[in-house]
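Here the complex is missing one protein chain, while the rest keep their positions.
Then we have chain A:
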Amino acid sequence: MNNFFKNLAKNEFYKKLLSEPLTYVAGAVLLSLFQIAHFAIFKSGWGVTGAFANWGAWLFQLVGGDVSDWGYFASASRQKTLEGGFLNDGGSIRNLGIMFGALLSTLLASQFKLKQIKALRQVVAAILGGLMMGYGARLANGCNIGALFTALGSWSLSGWVFAAFMLVGAYIGSKLLTKFFM
């Protein structure tokens, strides 16, 4: 059995398809095809972070919180999504799919690893980074998928505005990173 896996790891097709990353071009083509399919089937673009805001609201409701008077959730469509629950929210299911797919691909490539936290700095960076990304994505009403990738693919000017400010943000972010975390 062990030999089987050793040989599998050396197999050309296994390497190309499962263990090595796709080329940037292959990734770009696949992403474009899937986004076109998504738009054609669901009549809406691909987004990621909007569903996470709903997850937060549901978690908050689980512990007895109430978001009905929050401005962000005030619109009728967001109220409807919240009332419909997790299983009726396509965006939530899609995000689960992304996580499941990512886990599956790292398992198939035999690269799954529970990472050891070495320094407090890494914890602070992860938490701060996550909070800032999530907060920014909600303020901008989209992340680099919903507000950039989908918008650009739909010929929306908003995507280009988002791109310009994302470049500014990435520049400032990388300066802060090298200053405080290196």
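Here is the rule we go by: a residue touches a chain if its C-beta (ideal position, glycine included) is under 8 Å from a C-beta of that chain, and two chains touch if they have at least 3 such contacts; residues count from 1.
Here is the rule we go by: contacts and distances are computed from a predicted model.
Peer 1: If you had to name the missing chain as UniProt does, which of "NAD(P)/FAD-dependent oxidoreductase", "Cation:proton antiporter", "Sulfurtransferase TusA family protein" or "Sulfate adenylyltransferase subunit 2" would it be?
Peer 2: "Sulfurtransferase TusA family protein"
Peer 1: Which one touches the absent chain: A:Ile117, A:Leu139 or A:Leu157?
Peer 2: Once the missing chain is taken into account, the touching residue is A:Ile117.
Peer 1: List the chain A residues touching the unshown chain?
Peer 2: 21, 106, 110-113, 115-119, 122, 125-126, 174, 177-178, 181-182
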